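All protein chains but one are shown at their positions in the complex.
The block that comes next holds chain A.
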Amino acid sequence: MNAAAQNGELNRNGANEIYHKGGSTKRKFQESFEPTPLYAAIVTYVNYAVVTLFGFLRDFLRKHGFEKLYAATEDPEMKDFVPLYASFESFYTRNIYNRIQDIFNRPICSVPGATINIVERKFSHSGWTSKYTGKTLKNVVNLGSYNYLGFAENEGTCSEAAIESAKKYGVGVCSSRQEMGNLDIHTKLEQTMADYLGVEACITFGMGYATNSTNIPCLVNKGCLILSDGLNHASLVLGCRLSRATIRVFKHNDMEDLERKLSDGVVYGQPRTQRPWKKILIIVEGVYSMEGSIVNLPGVLALKKKYKAYLYLDEAHSIGALGDHGRGVTEYFGIHASEVDIMMGTFTKSFGAAGGYIAGNRALVEHLRAHSHSACYATSMSPPVCQQILTSLSIISGTEEGRNRIKQLAKSCKIFRQGLKKLGFIVYGNDDSPVVPVLFYSPCKLGAFSREMLKRGFAVVGVGFPATPIVESRVRFCMSAALTDKQIQDALSACSDLSSLLNLNYSKAK
C-alpha cells in the first residue's frame, strides 16, 4: 500500500501507531477500513430495491392464492389467537434471506478440519423447499470454521486423550457445579488454564455464550455503569441487559469517545439523581469477528487506570490465536495479564472444544464460584471436552508442535491478507487478526461468491444483515494453522477468478 493510502483517507478507526511488543519485534498496529465506494453502495441499494419489489409481488401472489404457499402455517384450531409473528417482521426472511439460504447451515459429515465433507442439498422454488441429493462434496477446503490452531482433529493425541477420559469419566454429569458436578478434571482444567494465562485463578463453564450472559449480572447490577463497545457480541449485550446496569455504547475502538463517556460518567454520575456510579465496567473484545479488528488495549488500559474503571476483556477469538505463545491480546501488546480485571474467553475456537472461562484474581473467581448463575443452575462441562482442552493446552504451551502451529497461523494470515489486497479486494481489520472479512456490500454477490467457491472446492462463510449493517455484507475467511500453503494459494487463485467474474475488486488502494 502506498503512503497516501495508509494515512487519513483509508483508515477509518485504525491509526498507524507503533506499539512495543513483549517480544523482540516492534510491530505496527495497522488497521484499515476502506470507506464504501459510492458505486458499490448504489449498486447494493438497487439490488435491495429490486429484491424488495419482487418480494412485495410474491407476497401479493401468495396471499391471493396465485402462488403455492410452502411456508408452515398456524394450526387451524388456533386461528382466533393473536398472530405469533407480525407479517412484516419476516419480510426480510421470506424474500431475501430465503433466496440465498443455501449458503448458510451447510451440514458437514466429517471433522471440521482443514478439509470437510459437505452434505449436498438442492433448493427449489426460490429457496422454499430443500432436499438432500444423497451426494457428499468431499474434501472441500474449509475457510469457514473456527479452527485457528488446527485442533479440530479426529486422530492424534487430543482425540485419543478425549476417548480415554470418556472411558474414565463418562460423557454426562447430570448435576451442577455447586451440587454434585464438580469433578476433579474440572479443578485440574481450571488450574492449568490459570497457569497458562498467568493469573491467580480461573473458572470454567459449559457454554461460551452462557459464560457472558450468566456472569456479567454477578459483577454489576443496578446503579453501575457499563461502557460497551459498539460491535460487542450478542452474548455480551444480553449479559449487560440482564444485569440491569445502565449501558452506554461507545464507538467501535474509538478511544476519544470512550474517554468522553468515562469522563461524563465519573463527573456527572447517574442521570437524574446525580449520585456517583457504584462501579464502571468497560467491556471490549480481543478480536472482533465481524470487523477483524483488534482492540486498542494499551489505550483502553490507560483510560481504565485514569478513571478507575474495571475492564472485562472477551477473548473469544484472540485466545490461542494472538501472541507469540498464544496467550491472547495481552501477550500481543506485551501487557501483563494481571492488568486486566476480568479475562474471559472461549474454548470453541482455538482449542477445538466447547465452553468458556473467566480468569482473574482469586477474589473474583471465588465470588463467581459462589454467585454465578451457570455454576448454580446449569450442568458442568462434559469430561471429554475438558480433556480436549487440557491436551491442546499442553501442546500449545509446552511443545515445539504448539509453537509451530502458532507460527503457521500467523504466516497464513499474512499471506492470505496480502494476497487478497493485491487482488483488489477491500479487506477490513488488523493485519494480525486471524479473521479476514472481505467486503462485498451486496447480498446478491455474497450468494454468488459462496456458491461459486463451493463449486471450486472451497467452503466460505458469508454474513449479511442483520449481523452486519445492511449495505455491508461480507465474506469472512477464518485462517487455520491446519491449512497448507498450497491450499491458501489455491484459495487465492479461486478468489482471483471470481473477482473478475463478479466485479469484486472494489479497492482503490494499489
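Following the convention adopted for this analysis, a residue touches a chain if its C-beta (ideal position, glycine included) is under 8 Å from a C-beta of that chain, and two chains touch if they have at least 3 such contacts; residues count from 1.
In this section, contacts and distances are computed from a predicted model.
Hidden chain, UniProt protein name from the list "Ribosomal protein S2", "Sodium/hydrogen exchanger", "Serine palmitoyltransferase 1" or "Transmembrane protein 107": "Serine palmitoyltransferase 1".
For the chain left out of this panel, the touching residue among A:V385, A:I426 or A:L504 is A:V385. The chain that is not drawn here is touched, among residues A:R241, A:H325 or A:R456, by A:R241. Only one of the listed residues, A:Q30, A:Q178, A:S338 or A:S394, touches the absent chain: A:Q178. Screening A:V249, A:I335 or A:C376 against the full complex identifies A:C376 as the residue touching the chain left out.
Of A:V43, A:L137 or A:V266, it is A:V266 that touches the chain left out of the display. In the full complex, chain A makes contact with the omitted chain through residues 72-75, 77-78, 80-86, 93, 97, 104-113, 116, 118-119, 142, 144-147, 151-155, 158-159, 162-163, 166-184, 187, 206-210, 213-214, 217, 219, 233-235, 238, 241-242, 263, 266-268, 276-280, 306-310, 341-342, 346-349, 351-354, 362-364, 366-367, 369-371, 373-374, 376-379, 382, 384-385, 388, 459, 461.
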